[in-house]
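Dropping a structure here in structure tokens format, bear with me for questions.
The complex is shown incomplete by one protein chain, all other protein chains being positioned as in the whole.
After this line comes subunit A, so read on.
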């Protein structure tokens, strides 16, 4: 109940800030020394919230479905891509972390490349991956690959730290029991890694959403919210509220994914200590 109120209060505050700025802000924006420091508050740049809400209720095109349905459908489509990318990315991240923990040489050889992988700009990667669409895999899957590419990184790095977190005495105790690598992993390292894994998963969830939305924009894959943002932004000249409906959808998608990921840890983390972990 308190949480629900807090969420509601957050939304109301945002709405008040938006409308408040619109009421007092300069319609032409504030420019200091030739640099715009505050955005324009006119209807073209910042439509009224009720205009955006009304736009959600009106049809997308004459005689078509109302915008909220179109946006929701697009969100669901992108949610599917995000989920696929998140799962694939997490799996790859976990496997990499396990391999790196098991073999020191793999860690030393691979970790720099894992980090390097995230410096490859999406702009360069996307057209390459897009080419697989239609031949190797359906078009939506190429976007999921991009999402997975961004999502595996925090999992690999965070999980590696988690697997390495048990103290030497813990590992030695397992050895004194004649426990092999696998048993040590299952009994000692996995449980110890959980507090590191979940923050990493949250980062991976966010990265997967970004990857899916940007991937759609980049490759032009139709059906999702990223594509909708770019389609609607072309109409910003004559229908500015429409762009914001798509952005609302993207924000909603981000919240849903963040919520889903944080719910993942409820059953597993109930009796465990929570530690502040910096994975990056």
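The rule we apply is simple: a contact is a pair of C-beta atoms (placed from the backbone, for glycine too) under 8 Å apart; a residue touches a chain by one contact, two chains touch by 3 or more; residues count from 1.
One rule holds in what follows: contacts and distances are computed from a predicted model.
Its UniProt record calls the unshown chain "Thiamine pyrimidine synthase", which is the correct pick from "Protocatechuate 3,4-dioxygenase subunit beta", "Spermidine/putrescine import ATP-binding protein PotA", "Thiamine pyrimidine synthase" or "Cytochrome oxidase subunit III". Checked against the hidden chain, the listed residues A:56, A:94 or A:126 yield one contact partner: A:126. Of the listed positions A:23, A:37, A:105 or A:263, the one in contact with the omitted chain in the full complex is A:263. On the side of subunit A, the interface with the absent chain consists of residues 40, 42-45, 60-62, 76-77, 79-81, 83-84, 123, 126-127, 130-131, 133-134, 138-140, 217-223, 228, 230-240, 256, 259-260, 263-264, 266-267, using the contact rule stated above.
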